[in-house]
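Every protein chain but one is kept in place in this view of the complex.
Up next is chain A:
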Amino acid sequence: MIATMLDEPPTQESEDAVRHRVLNGMRAPQRPERRAWRRPALWSGLGLTATAAAVTGAVVLSSGTTPRAPDPGAAGPQPMTAKTVLLTAATKAEGAPAGHGRYWSSVIREGGYVVSDSGQHYTVREIGSWDAGPGKDAWVAERVVSSRYTGPAPAGGPSPSGGPVNSPNRGPVTRPGPGKWTKSKVKGGEAFRLADWEGTDPPDVRRLPADPQALRRFLNRTLPDHADPAEWLMSNAQKVGAAPVKPRVLAAMYRLLAAAPGLRGVGAVTDPLGRRGEGVARRVRADGTVLDERLVIDPATGRLLAQESVLVTPGKAWAGRKPGTVVSYDALVSCGWTDKVPAYPVEKAG
């Protein structure tokens, strides 16, 4: 009862400000304790300003408000580090309610360049899934949101990013508006397993460990020898984020990523659905093409909003595309437990 009465969970701002202050204090040259004790008020303000700037993307700190002798580490609106973004997300995700219902539902919008015989299209689709679990009923639904002909297929072959699956488009068709949803009945349980598990048996997501160290041991044990857990997590984060995992498993995934090398914070970004979030990126290279695999996280909820492949250097595979192009993405439209499957028309089998 004492603990409940006195509970004062830190706000996001306060958590960021304290972390900022401690990290800066650690990096500042050692100084007498007395002076260090008097500094925090100044750092506190700076910490908050820098955080606010990172979240809103605004450039702040006019000369009039800049303290006379700012700490070198604290001055200027820098993006939050990947570690800060991920650990913050872990804390938020952990507190999320688990929810309940008959079906686990997720709706994902996926977009990207799709190469087919007839040329290249930029196709955006939405895929929904309502799954009551193994041995029970499940539905998947799909609609094409848009499809735009972007030119003949490049000579370099299919996209290196393993973008969205093959599109049924034939010919250079540009679809003006969203198509209709259709659904079909499938075997239950798919949503509870992580597909494309690097060629091994996909595990039941409900069995993923909720402790970061245990999760890492699990990944090390389960993934093939050549797979790097950090790389695997980066490329499967969206799947885990949209799967019926316990909030603590999502938090453990963020914590593992926070400890992984090679991730950087890219500051405030807007996801393909126009939602603001914090970006964390990992650079990958293949045959002259350089891509940033980017996660967009909602700092308020810890929810993983989207996963994007952003072009850095086009190389042969993406010749003619501008750096900064999002060549493919998965954005989570919604997910959670529900009792209802939408009344979309049922697609006839065959």
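The rule we apply is simple: contacts are C-beta pairs under 8 Å (C-beta built on N, C-alpha and C of every residue); 3 or more make two chains touch, one makes a residue touch a chain; residues count from 1.
Convention: contacts and distances are computed from a predicted model.
> Since a chain is absent, check the UniProt entry for it and pick the matching name: "RNA polymerase sigma factor", "Sulfate adenylyltransferase subunit 2", "ABC transporter" or "NitT/TauT family transport system ATP-binding protein".
UniProt lists the chain left out of the view as "RNA polymerase sigma factor".
> Of A:259, A:290 or A:333, which residue touches the hidden chain?
Touching the chain that is not displayed is residue A:259.
> What residues on chain A make contact with the chain left out of this view?
Residues of chain A in contact with the hidden chain: 1-11, 14-15, 17-19, 21-23, 25-27, 30, 33, 36-37, 40-41, 43-44, 83, 87, 91, 212-213, 216, 255-256, 258-263.
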